[in-house]
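Below is the structure I would like to discuss, written out as structure tokens.
As you look at this complex, bear in mind that one protein chain is not there, while each of the others sits in place.
And then subunit A:
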Amino acid sequence: MERTERPQGLTRRQLLSRATAAGTAFVVGSGFVAAPNAAWAYETSHLDARALATLVQMARDIYPHDRIPDENYVAAVKGYDTTDAAPAIIAGLAALDAAARGKGFSSYLDMGWERDRVDILRGMEESAFFQQIRGGLVTGLYNQKAVWPIFGYEGESFSQGGYIDRGFDDINWL
């Protein structure tokens, strides 16, 4: 996902004035989710913004990497924001929120501790919804070239002549 300096169709001021906080990580407006500092935004089409925010939180709880920014999780799940995919996602997220209410929270996003959210996910681990989201993330998240440097992974090296002169044997601590 390209990092945008300014959310499309909205000025930073407009965005911040229309947005309400969702969870801890980002802001939700009518039809968009965005970084709290408005560094990026994604406009939703078939999922409402709160549903997408919940889905992104769920993705982060399944594969939590604290150094990966939200926009990469958004990129990993935005494929569900389509006519065909959205209804099943909305139903799955409703079950997630219902489970949260069963634990005394107003919604999944309202749960402050990861361990509480993970408890709910463990309870639905075998569901088709959970497996769809988890399975999709394996490629949706980890196959984004943008996240590779966060893991230190360098990707292809052929264009640079391989590592024969660039440290294939540079380990120095053994």
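One rule holds for everything that comes next: a residue touches a chain if its C-beta (ideal position, glycine included) is under 8 Å from a C-beta of that chain, and two chains touch if they have at least 3 such contacts; residues count from 1.
We take it that contacts and distances are computed from a predicted model.
Peer 1: Pick from "ABC transporter permease", "Cytochrome", "(2Fe-2S)-binding protein" or "Putative 2-keto-gluconate dehydrogenase" the UniProt protein name of the chain that isn't shown here.
Peer 2: Hidden chain, UniProt protein name: "Putative 2-keto-gluconate dehydrogenase".
Peer 1: Using the definition of touch stated at the top, determine which of A:18, A:46 or A:134 touches the missing chain.
Peer 2: A:134
Peer 1: Can you list, in ascending order, the subunit A residues touching the missing chain?
Peer 2: 62-65, 67, 118, 134, 138-139, 141-143, 147-148, 151-158, 161-164, 166-171, 173-174
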